[in-house]
Structures are given as C-alpha cells and as structure tokens.
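Data block below; observations after.
In this view, the complex is presented without one of its protein chains, the others remaining in place.
Chain naming follows the written order as A, B and C, and within any one chain the residues start at number 1.
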Amino acid sequence: MYQNCIISVLLRVLCSKDRNTGRIFIVIKRNGAQKMVKKRISSEEVAKATKEALERRGVTIEDIAAIVYDMQLPYNEGLTIEHCTNSVERVLRKREVQHSVLVGIELDELAEKNLLSQPLQSIIESDEGLFGVDETLALGSVMTYGSIALTTYGHLDKNKVGIIKKLDTKIGNGVHTFLDDLVGSIAACAASRIAHRMRDLEEEGETFADIPPTVLGPKPKQKKENE
Amino acid sequence: MYQNCIISVLLRVLCSKDRNTGRIFIVIKRNGAQKMVKKRISSEEVAKATKEALERRGVTIEDIAAIVYDMQLPYNEGLTIEHCTNSVERVLRKREVQHSVLVGIELDELAEKNLLSQPLQSIIESDEGLFGVDETLALGSVMTYGSIALTTYGHLDKNKVGIIKKLDTKIGNGVHTFLDDLVGSIAACAASRIAHRMRDLEEEGETFADIPPTVLGPKPKQKKENE
Amino acid sequence: MYQNCIISVLLRVLCSKDRNTGRIFIVIKRNGAQKMVKKRISSEEVAKATKEALERRGVTIEDIAAIVYDMQLPYNEGLTIEHCTNSVERVLRKREVQHSVLVGIELDELAEKNLLSQPLQSIIESDEGLFGVDETLALGSVMTYGSIALTTYGHLDKNKVGIIKKLDTKIGNGVHTFLDDLVGSIAACAASRIAHRMRDLEEEGETFADIPPTVLGPKPKQKKENE
Partner (left out) sequence: MYQNCIISVLLRVLCSKDRNTGRIFIVIKRNGAQKMVKKRISSEEVAKATKEALERRGVTIEDIAAIVYDMQLPYNEGLTIEHCTNSVERVLRKREVQHSVLVGIELDELAEKNLLSQPLQSIIESDEGLFGVDETLALGSVMTYGSIALTTYGHLDKNKVGIIKKLDTKIGNGVHTFLDDLVGSIAACAASRIAHRMRDLEEEGETFADIPPTVLGPKPKQKKENE
C-alpha cells in the first residue's frame, strides 16, 4: 500500500515537490520516455491513521467526549453526550489536528521503545516539565478554534480530568508526554465548537434539545457545495 | 436601535453576565416584579458592522480578493477572481475576524481623531515599528486558519502588495496602523482556504475550473444541517 | 511633554516613518531650509504609563504578585512574595506587555465612558463571551514567555483568583473586559519566569532561599553589557 522503503530512497532523487500545494511529481524514466506520476497520501488515509493511533494508545472518542460534556453541560441546555461525540468526531477531521496527533503519538511511541536519540529520549521519557514542545504541538490545533479553545486547553492542562488524568498518572505504563496534551487540545476544540454553536442557537431562540447531535458531526462529503 | 447611552449606565448596575456563553441577563425591577430580559448584539449586526467599517476605511472585498488571486493563481489551476471574492466573504463571516476588524478600525479612527490618551495616541498615530499589537490582533484571526495562513500573513506584512501597500504609504491621509495588518490577515485566511480546497479537489482529480465560485463563499443559513 | 493635538495633525503630512525601526522623521520646512527631527515616545514614558494605567484601574503590583505566589509556592522552595513582586516588575518592563496593557485599558476606559462606536461598545461593555479580542491581546504577551505561561494563563482565565475574580465580578462598577485578561497574562508570565529560574537553581543545587528577590526584578540599565 505504502511506498516501499528501498524504492523510496531510489525514487527520491527523481521527485520534485511543489511546496505550496504539496504536490509531488515523480519522474520515472523508462525506455527513454518520461512519465509524470502524482504520489500522495489521501486525506482518508490520514484520518483513518489518526483514529487508529488514538485507539492504539487507549483513548476513545467517548473518553474525550466525556470531558467536553462535563465542561459544557452547565452552559448548554439540552446538550447530550451524543452532541459531544459528534463534535469530537468533527474536530478529528481537521488536517491540523490529525497531523498533530500523528506526530505526537509517534514521538511517545518512539520514546517508549527507546528509539529517540539522547538527550531527547530522556526529556520526553521523563515528561520534563519545561519541555514545552508537547504544548506547542497541541496549540497548533487549538489555535484553529479561537481563543475560547485556547483558554479551555490551558485549563485542562493544569486541571487534568478524566482520561487526561489517567494518562498523566499512569506511571511506568508507557510514555504519554504528548498524548495528554493532544487529548486536552481535542477536547478544548470540541468544547469551543459547542460554545459557538450554542450562541447561534440562542439567536434563534433554540437550545441543543432542538438539534440532532449529528449536526455537530463531520459533514457528509459534498464537494460541489459549501464546506 | 442600540441601547441608549444614559440607559446603559443606569442598567449596568442591574445586569449579570454568563462568562461562558456571553448571555447577559438584565434584571429590570418594575412595580416590585422582576423580569429577565436578554440583551445581546446579533451575529448579523456584527457582520454588517464589519463590512461597513472596511468600506468606510476605503477597503473593498475586491481589493482583498485581488491580493488573494495574485498569490494563489500560480498554484491553483482554474482559479478565478470570483473564487477569491467568495473566499474573502466567507472569512469575513467568522466571529474572530469580525471582532479583530472592529477593534482595529476603531483604534485607527480614534487615533485619527486624536481621542486616545497618551502615549498610546502617539504610538498608534506614528505606526511605531515595535508596537506589535496590530500584528497580535491580526494573528488572532490568522491562527484560526492554520499555519499556511500564518506564514502567508507574515509574508504580506513584510512584502506589502496591492491595497496594503496603498494603506501603508498613504502618509498624512489618516491612520492605518491596524488596517494594513487586518487586510493582510483576511487575505492570508482567504488564501489558506483556497490552498486547502485545492488539495481536496486534487484528490478528486478536479481543479477550480470544476467548481462554481460560490462554493467557497459564505454558506447559506441552515441551522439544522452540518456547518 | 507630549506632542500637541493640533500640531500633530499639521505635522503628520510632513512626516515619514521607517516601518522596521519605527523611526519617524519629521521634516520641518522653515525659511527654505530642511531639518530632520526625530520624534518618538521613549521606553521610559511607555513603562511609566503602563504602571499608572494599572494603578488607575485599581490593580497593584502586589495584587498580581499574590496570584503568582499562590500558584508557585507549592513547587518552589524558599519562594517569598518579594521574589514574585520582582518578577512582576520585570514582566512589566517588556514592550509587548506594556503595549497590550495600554491598549486593553484604553478600550475598557473608552467603553466605560460610552465612547466606542456600536456594536463594539455593547460587545465590550457586556464582556460578550465569544468576543475573544481580550484573550488575543493577552496572548500577545503570554506567548513571549513560552508554553508554561500560556497554559497558566488559560488556567487563570477559567479559574479566576484574587484580584482577577474581584475584577470579573465587580458588576456595575466599570468595564474590565480587557483588564482581567491582562492581569492574568502578567501573572502567568511572572509565574513562568519563576518556574524557569527554579530549574536553573536546582541545577546549581540551590533554592530561592539562596537568591535575593531583586535578582528576579528589572535589570539595572547597562547598555554596554549583556542584556
């Protein structure tokens, strides 16, 4: 499915990339002819890998939705856990979020296997308090949901709740230096979406009781209409 | 239409706000009875005020779309100025963007009228090079469109083009300390939306020539469906 | 002391600014001769105005230091309130922080006097929950102290303590939409400085009990040495 290790090394010499769009053109010379081949990871593959990575690390959509629900229930009449699950699912469709999750979990797993070089291995393994790259990575996605998401993330980072607390205190059972921040950022984004939507509902004189949870979820594929 | 100045001072003593949702409850005591009244600026009012503010300061949607078009054309086959106009319109529907625009233009206009206190008046009036609040404000909206928007904004800030250049050099004709950054940030956001959409189109084997410009524009009001 | 209102309007037509350094050249034509005059607000003026603005709004260095002390005491052996006061003083010497404070307090005060245009007046006056520009402004300074400062700020924004709580609930006594966030951001920056310094002390086998509080304070003016 993915390009083979050896082939990738050989072909890299011949490929050229467009930085703006990320398009990669692989020029394959065969029998004197040139053929342009586009090679790229599809959005679907990235989305799938993101979900699998979270599951593999013991974090379910429901775990994250539970944090969102606890935080938003007091302010949002009619909110159900289904609204929260859908909001989390939608956040996980965002490229910035997917990329952060993939990189953060990769680093946690490499640290667990002792495959990072020193001193990075020790810094990540010990969840060094002044490290900061875990927060920076999480902020990359949090920022895209505005300032409410950002302060909510800061709150979750200090007052670890639910699955975040579990990850943070599971001493000896693995490295979660990045994962706790990623989960906090996803929860913060999903909560921010709900706060913004509540505002829209209020303007219409409605509450969450009036809308089906799927409205907050991933939008169905519809390339010819408004995103 | 808006709450009267004197009344607002009197009523403020009696109002209480919910920080999370922004709901304001004004408790009016009359004949011994209490009545809860919700008072809030609607999203429509804020959207309208944002557009009017830009126009009042001499910036049209088309001016901003022209910057977007110039930046994105090389990378996006089939892109038209209409796609860009629609993308700008959509960016201007975002709350973070609207609030930044309103605050920035207000400060520019107050500085023009010499109504700010010192030393802020002199700092803004002279577009002091190390000021930075204009960039910070612009970043608030840029961040919500991810890292491509951010680097594009940085580029526009250094290499002023089109209407941004005009605003920056219109010496003596008013204060545009915030406006140039706001315009740059809106253009950067609209450009980022186009780069992301191009990617989606490529996955489907399509180009912008295949989709109507309105697809990139503000979504029609549809509170019961996916946003 | 400051440039007069009328003169500034007349002279603006003749002045030219260097965007990178912020240098303003005012060209005064007199008797046919040209004379280049540099006109700029000094760092001292801005620093003084920042302190005065906070005091005028009822916030003392000690109020902010108290928040820092409460947050950092559990983690920092030997920490005294004097260390915190000095750290706050130092944070207040930073340009980014000073500019944020001046702009935020200006907007609060203008809103109190009902001098902003609508709908911004109503939005700021009511501390509209989804406004976000107050957080964005505060983030401008928080960012300069790294990710610990940022999550600490998020925590303080959600769990208002000390003077922040007082400002947030002083209903009817004025507008503090920006001030509460500014105070939170200054406290977060000062706390971050202490956490980083603690780390340095530990490496030397020392605690805060070993260093005089002034070490954390503003550095004495010394232009020929390392900043």
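Methods note: a residue touches a chain if its C-beta (ideal position, glycine included) is under 8 Å from a C-beta of that chain, and two chains touch if they have at least 3 such contacts.
Note that the structure is predicted; figures quoted are calculated from it, not measured.
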Subject >> Hidden partner chain, touching residue among A:64, A:88, A:107 or A:163 >> reply: A:107
Original post:
Which residue from B:104, B:146 or B:217 sits in contact with the chain not drawn here?
Top reply: B:146
Subject >> Residues of chain B in contact with the chain not shown >> reply: 129-130, 132, 135-136, 139, 146-148, 150-155, 157-159, 195-196, 199
Subject >> chain C, residues in touch with the chain not shown (by the definition above) >> reply: 18, 20-23, 38, 40, 42-43, 74-76, 95-96, 140, 143-147, 195-204, 206, 211-212, 214-215, 217-220, 223-227
Original post:
In the full complex, which residues of chain A touch the absent chain?
Top reply: 1-3, 5, 8-9, 12-24, 39-41, 45-46, 49, 95-96, 99-100, 102-103, 106-107, 109-110, 114-123, 125-133, 136-137, 139-140, 168, 171-172
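Assume only the chains that are shown with their structure count from here on.
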Subject >> Fitted rotation between chain A and its twin chain C in degrees, CA, nearest 5 >> reply: 180
**OP:** Mind checking chain B against chain C and telling me if their interface is mostly the same residue numbers on each side, over half, or mostly different?
**Re:** same
Subject >> Distance between chain centroids, defined by C-alpha means - chain A, chain B (Å) >> reply: 27
Subject >> chain A and chain C, separation of their C-alpha mean positions in angstrom >> reply: 33
Subject >> Centroid distance [mean C-alpha coordinates] between chain C and chain B, Å >> reply: 25
**OP:** Please set out, as single numbers or ranges, the residues of chain C touching at least two other chains.
**Re:** 129-130, 132, 136, 139
